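Okay, here's the structure, questions in a sec.
All protein chains of the complex are present and in place, except for one that has been dropped.
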Amino acid sequence: MEKKRMLKIYHDMLVIRRFEEKALKLFEENKLRGSVHLTIGQEAVPTTVCSNLGDDDYITSTHRGHGHCIAKGAEPDKALAELMGKATGYCGGRGGSMHIADVTKGNLGANAIVGAGIPIATGAGLAAQLRGTDQVAVTFFGDGASNEGVFHEGLNLASVWKLPVIFVCENNQFGISTHVSISTSVEDIAVRAKAYNIPGTVVDGNDIFAVDKAFKKALVRARKGEGPSLIECKTYRWYGHWTGDPEVYRTREEVEEWKRKCPIKRLEKYMLDEGVMDQAGIDAAHAEADRIIAEAEDFAINSPEPDPTHVLDNVYCD
Amino acid sequence: MEKKRMLKIYHDMLVIRRFEEKALKLFEENKLRGSVHLTIGQEAVPTTVCSNLGDDDYITSTHRGHGHCIAKGAEPDKALAELMGKATGYCGGRGGSMHIADVTKGNLGANAIVGAGIPIATGAGLAAQLRGTDQVAVTFFGDGASNEGVFHEGLNLASVWKLPVIFVCENNQFGISTHVSISTSVEDIAVRAKAYNIPGTVVDGNDIFAVDKAFKKALVRARKGEGPSLIECKTYRWYGHWTGDPEVYRTREEVEEWKRKCPIKRLEKYMLDEGVMDQAGIDAAHAEADRIIAEAEDFAINSPEPDPTHVLDNVYCD
Amino acid sequence: MSVKKYAVAIRDVIAEEMRRDKDVFIIGEDIAEQGGIFGCTRGLLDEFGGRVRNTPISEAGFVGAGIGAALAGMRPIVELMYMDFTYVAMDMILNQAAKLRYMYGGKASIPMVIRGQQGIGRGNAGTHSQSLEAFFVHIPGLKVAMPSNAADAAGLLRTAIRDNNPIMFFEHKALYASSCEVPDDPDFTVPFGKASVVRPGSDVTVIATSLMVSRALEAAEKLASEGINAEIIDPRTVLPLDIDTIVDSVKKTGRAVIVHEAHKTGGVGAEIASQITEKAFKYLDAPVERLGAKACTLPFSLVLEDAVVPGVDNIVEGAKTVLYK
Partner (left out) sequence: MSVKKYAVAIRDVIAEEMRRDKDVFIIGEDIAEQGGIFGCTRGLLDEFGGRVRNTPISEAGFVGAGIGAALAGMRPIVELMYMDFTYVAMDMILNQAAKLRYMYGGKASIPMVIRGQQGIGRGNAGTHSQSLEAFFVHIPGLKVAMPSNAADAAGLLRTAIRDNNPIMFFEHKALYASSCEVPDDPDFTVPFGKASVVRPGSDVTVIATSLMVSRALEAAEKLASEGINAEIIDPRTVLPLDIDTIVDSVKKTGRAVIVHEAHKTGGVGAEIASQITEKAFKYLDAPVERLGAKACTLPFSLVLEDAVVPGVDNIVEGAKTVLYK
């Protein structure tokens, strides 16, 4: 992998990690409401995937979308402001954590409805095909989402129309409290690619190199107009489904074991071993991420609340 | 196959064939309205499948449901009366061709919404499992229905709960004017069984012995509590999707070729060759079917229209 | 002007708009070779090729695809073979198409038309004969049109395709064969939110939508023969609703009857009646009379269907009721 991209992935993973740690702190201080779904532990997938995309490529995201939107170019300050429902947030406080979008950057939006991003991304791929560009659309979704009807409909449609869509399943092994083995009839969700006659691959979702290799393959196929692919990334969320989750469904040991598989630490070890970066560089990267998030916090906290007299704006456009 | 069952299948195929020929005639004489979906050419599947079921086993059917309901024990007279919207019809004229049901015979109903019968049958299987009986639920659906989200949701649910449900796809190669190759990303829909970790089989849907063999296997598995199966029966409808279909999507030659594969003629040849029946017996069987349908026509034609003053009955039950 | 069938008027507008704007395309079930089971896309495949696509039977999936294409800058038209099938795509319509722009803080738009036919007329029974416009009026973010004749169908559809918001366009299966004079101007549009006074009158205001407009006109003739002069108003779009034209008429007549094919309970008629009462209370000589389908599933049998959906005589009675005759 080119060093530049590796450093970008590393930087983005750190920013996402710090962003969410900050969001959690603000939530615990009651400075932030709603359901905040933390993606901590899963940072490798969005960062690696998006490092392969341009601003004119599209993504759709989920309720657990902070990673996707930051990796696709969202500014942490406006994102954090949105989590706080401030006027300066991406959605001006209308959408909150689960609806951050930035169409100018190709982010067609996080989505609070499980699976809903799948057909939407399929349509973005259709737009690219109709315009004859080599743009691609990537949709991120969870293991649980793979049991929704729209998963089936989206993949079938993308396959029969050979659309440039890449379906990226982040299998963190749970849908809220429900283990994938209870909700999902196959051990590897990637197997479902067979039902649509498209390639399906399983990768270690905490290994940026594995994710990168599989995604690049799908990307070439999509850009060449050969059709969609399904990539399943096995990963794990460290925190509860949402802030306040009793986590009755797993043991502390299981969580600790996965923390040892931290995608950030793993990349740091690689970079140190391979001499890509020294400890000073790593410390500097951490300091940089801390600074960005500290500034984002200042910005968000000092931003005004939305003006209720404008609550009816933007229901329609002209 | 036991002779008794073979003769039952033969009889039912003849009755279904004559029933629909009569429905078509009545439609052309404007004695019958609505969309009448003929299953002529596909009679082997419903008759063979239902010959393996008891009245306490469940089925759900489709818009193309005359075959299923007659094979599951519906009386042709009440069925034809329903097609004519008469008071004496199965639904008292409320439902028409696409909603004939007879819960006492285990027929949970035809359904005008493509795919809708799939989760409903899954629930009937759940009822059997919860009660601890060895009842099974069979759902018939078309190739086009296999692209609806409820197909995916129903099969996944049946698989994770190991429900006694048998999913029978009648692949007649078209959804209205759309060839299966345009709508469906796999050549064999049975392949989709892999996405649910259940057995999937493709059979010649015009061969009662092939259908019987595959279905029996699935039936044993279901009754033993080992879970669902998917069976794809390749077949073909001789008439348009509905009465009045311009049939722009296929050639007369293709239709003629399939008429040569008539499941009824095929069984007759087998029975003659094997000495199961002689020509006299065949003539008698035809005469018997003609008589049943002639009586059904008299019954339906001479039945009264529903009484509008009772139109609000049965919205609720007590 | 040329006399055109409702279905042909729709087909021609789709073709003209696809010629005018290459971002416009159409997807739906059996719309390509078949030209749609009601003929509203007949011939389009030959002219526009891949911009006219048959979809698999997966309404949530292809309505969702329409949303994604619209977010990505295209102008999709999504045909639902029956608008009853909005039920299987409801999340895509009401949680996605209707809400995304607002939830994204106005930073996205979804120029999409979801069109198809609804209502009675083919003996398709309960799940294929409904009138569902009320749902799309209740949840903010959509616009809802329901043309009652070929000219309005053409003018409203062109407005819809050129609009930058998601539109629910309700055609009526029983109107496809009806015809009238339609302007040939390729820029002929009918604005949303502008009701048409189909028949001027002075004694009672009858607000009718879609198929009910023709029944209201018939009723008006019967009423006229009894010396009652009914004014008939067709809102044409129920969201936005041109309540001013309706209220002005009611202030003149003091009496109003609303008739739609959708179920009376919870139908658009309740909203219109409430707005009339709120805005013209002092002018009303009688409570607004609402006519709509009875509270049962639409039955298959024609005699039963006739007993459920408002007919000419019900409208005549309704007018007499508010006139205390």
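Chains: A, B and C, in written order; residue numbering restarts at 1 for each.
Just so we're on the same page, a residue touches a chain if its C-beta (ideal position, glycine included) is under 8 Å from a C-beta of that chain, and two chains touch if they have at least 3 such contacts.
From a predicted model like this one, the values you see are computed outputs, not experimental measurements.
Engineer: From the touch rule at the top of the page, work out which displayed chains the omitted chain touches.
Structural biologist: Every shown chain touched by the left-out chain: A, B, C.
Engineer: From the listed residues B:Ile118, B:Ile176, B:Leu267 or B:Ala289, report the one that touches the chain absent from this view.
Structural biologist: Only one listed residue reaches the unshown chain, and that is B:Ile118.
Engineer: Which of these, C:Met18, C:Cys40, C:Ala65 or C:Val88, touches the one chain of the complex that we don't see?
Structural biologist: Counting the whole complex, the residue in contact with the absent chain is C:Val88.
Engineer: Residue-wise, where is chain C in contact with the chain that is not depicted?
Structural biologist: The list for chain C reads 60, 84-85, 87-88, 90-91, 94-95, 98-99, 102-103, 125-127, 130, 134-135, 137-141, 239, 262-263, 265-271, 273-274, 277-278, 281, 284, 286-290, 295-297, 299-300.
Engineer: Pick out the residues on chain A that sit against the missing chain.
Structural biologist: Residues 33-35, 85-86, 91, 93-99, 112-115, 144-145, 147-150, 175-178, 182-184, 246, 248-249, 305-306, 308, 311-312, 315 of chain A touch the chain that is not shown.
Engineer: For review purposes, identify every residue of chain B that touches the missing chain, sorted by number.
Structural biologist: Interface residues of chain B facing the absent chain: 58, 60, 89-95, 99, 101-103, 108-109, 111, 113, 116, 118-128, 130-131, 137, 149-150, 152-154, 156-157, 160-161, 313-318.
Just so we're on the same page, only the chains that are shown with their structure count from here on.
Engineer: Graph shape for the chains shown, where an edge means the two chains touch. Line, ring, star, complete, or other?
Structural biologist: Graph shape, chains as nodes and touching pairs as edges: complete.
Engineer: Considering only mean CA positions as chain centres, point out the chain farthest from chain A.
Structural biologist: Farthest chain from chain A, going by C-alpha centroids: B.
Engineer: Report the inter-chain centroid distance for chain B and chain C in whole angstrom, where each centroid is the mean of the CA atoms.
Structural biologist: Measuring from centre to centre gives 36 Å for this pair.
Engineer: How many angstrom lie between the centres of chain A and chain C, each centre taken as the mean Cα position?
Structural biologist: 40
Engineer: Determine the centre-to-centre distance between chain A and chain B, using the mean Cα coordinates as centres, and give it in whole Å.
Structural biologist: 45
Engineer: Can you list the chain C residues in contact with two or more other chains?
Structural biologist: 55-56, 58, 60-61
Engineer: So which stretches of chain B touch two or more other chains?
Structural biologist: If we look for residues of chain B contacting two or more partner chains, we find 147-149, 182-184.
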